[in-house]
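Removed from the display is one protein chain of the complex; every other protein chain stays in position.
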Amino acid sequence: MDSRRAEAASRTFVLPIRVYLEDTDAQGVVYNASYFRFMERARTEWLRAQGVDHDRLRQEHGIALVLASIEAKFKAPARLSDVLYVSAEMIGASGARVVFEQKVRRGGEDGQLVCQGRAEVACMDAALGKPRRIPATLTSEGK
Amino acid sequence: MDSRRAEAASRTFVLPIRVYLEDTDAQGVVYNASYFRFMERARTEWLRAQGVDHDRLRQEHGIALVLASIEAKFKAPARLSDVLYVSAEMIGASGARVVFEQKVRRGGEDGQLVCQGRAEVACMDAALGKPRRIPATLTSEGK
Amino acid sequence: MDSRRAEAASRTFVLPIRVYLEDTDAQGVVYNASYFRFMERARTEWLRAQGVDHDRLRQEHGIALVLASIEAKFKAPARLSDVLYVSAEMIGASGARVVFEQKVRRGGEDGQLVCQGRAEVACMDAALGKPRRIPATLTSEGK
Partner (left out) sequence: MDSRRAEAASRTFVLPIRVYLEDTDAQGVVYNASYFRFMERARTEWLRAQGVDHDRLRQEHGIALVLASIEAKFKAPARLSDVLYVSAEMIGASGARVVFEQKVRRGGEDGQLVCQGRAEVACMDAALGKPRRIPATLTSEGK
């Protein structure tokens, strides 16, 4: 694998998530807000794959990551007992913002597209509550 | 109030929602997916204000309303014990789709804007699972 | 109303809660963990009815209320669009513990019993993380 592919791979994380009763609703499908929980789990694991988590960012860098905006397009329903593959791919970073593309697929990493999302995360100075430049460890610049 | 303002008013519903522990997270603020639960509550109450609910739509019209897409921009944090005013305003309807603009304000109907959303709801034939024209009772056309 | 009945009334709070999609699951009924969210909302409103909330308790008394144990017996299912009446009644207090009996009824304050709960709340010193005597404002002793 050449370094460019390796870098691209490091920018994507895929988390398998089993659908439990808690995630579904009386229409018999996964409830819409559940997808936002799933996408947040995938972004958190993407972060952990970069070697940091929310606590370390706060303690070592004085940084809090805050969701600035998110959108989701629902393409197909998912149901109880499905295994969903939820990805977080960093597709851009500039100044104090990181943008993730997120896909939820069913039954496999190349399975049916259930939901497509886009999340914009702001990097905040935890003490001052103001936007702050993203640390290089979170973007490819530092690698 | 002239009929045009009355019609506009009937297209907007504002639901006050108290923030409980369940809605918050360890960052001390309202968790992002909670806003999608709040916005769905407001759309449901908007529907009820039109004289229908999910059950009646299914039983009397054979229709299921399904969220096609939703987006939210987070403008300011909300916290435990806050009272949020969550609006659902129908800003468009064509064919099988209804579009809602949704605002979450804090402390009053004209309070600080906490979150701004936009939801696109698809009207589906519950038996066939295919898009179906929105019944006139849900839009101003029928009034 | 004599003072004894007034005191008993002040020990009970009943909160009406509409069931939304978020509260239900694919079995078509209210999901079990939702009842624990509902009961916590009722305990919080009970607290507010005593003139305090979580923030004031922490800031003015240095106290955090923490759930020590809870149990629920599910008597009948509740469904989408139901209005549930969720009560919190303080049935005992000693040392650092307060015990609540909680009932979830459907359709009215005297409606069908859906769920019966019992919650034991511990009063903790927020700074020391140790049990602390309940302030008299939370029990009838102070009235």
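For reference, chains read A, B and C in written order, and residue numbers begin at 1 within each chain.
As a convention for this text, a contact is a pair of C-beta atoms (placed from the backbone, for glycine too) under 8 Å apart; a residue touches a chain by one contact, two chains touch by 3 or more.
The structure displayed is predicted, hence computed values, not measured ones.
S.K.: Using the touch definition from the top, which of C:27, C:59, C:94 or C:112 touches the missing chain?
M.R.: Answering carefully, the residue with contact to the hidden chain is C:27.
S.K.: Pick from C:14, C:72 or C:99: which residue touches the chain that isn't shown?
M.R.: Within the whole complex, the residue contacting the unshown chain is C:72.
S.K.: In the complete complex, which positions of chain C touch the hidden chain?
M.R.: 27, 32-34, 36-37, 40, 54, 64, 66-74
S.K.: Just the residue numbers, please: which parts of chain B touch the chain that's not shown?
M.R.: Chain B touches the missing chain through residues 21-22, 24-29, 31, 33, 79-80.
S.K.: Which parts of chain A face the unshown chain closely enough to count as touching?
M.R.: Chain A touches the chain not shown through residues 18, 20-22, 37, 40-41, 44, 53-55, 80-81.
Quick note on the criterion: only the chains that are shown with their structure count from here on.
S.K.: Chain A and chain C are the same sequence; what rotation (0 to 180°, nearest 5) superposes their CA atoms?
M.R.: 180
S.K.: Need the CA-centroid distance for the pair chain A / chain C, whole Å please.
M.R.: 35
S.K.: What whole-Å value do you get for the distance between chain B and chain C if each is reduced to the mean of its CA atoms?
M.R.: 29
S.K.: Can you pull out the residues of chain A that are in contact with at least two other chains?
M.R.: Within chain A, residues 27, 33 contact more than one other chain.
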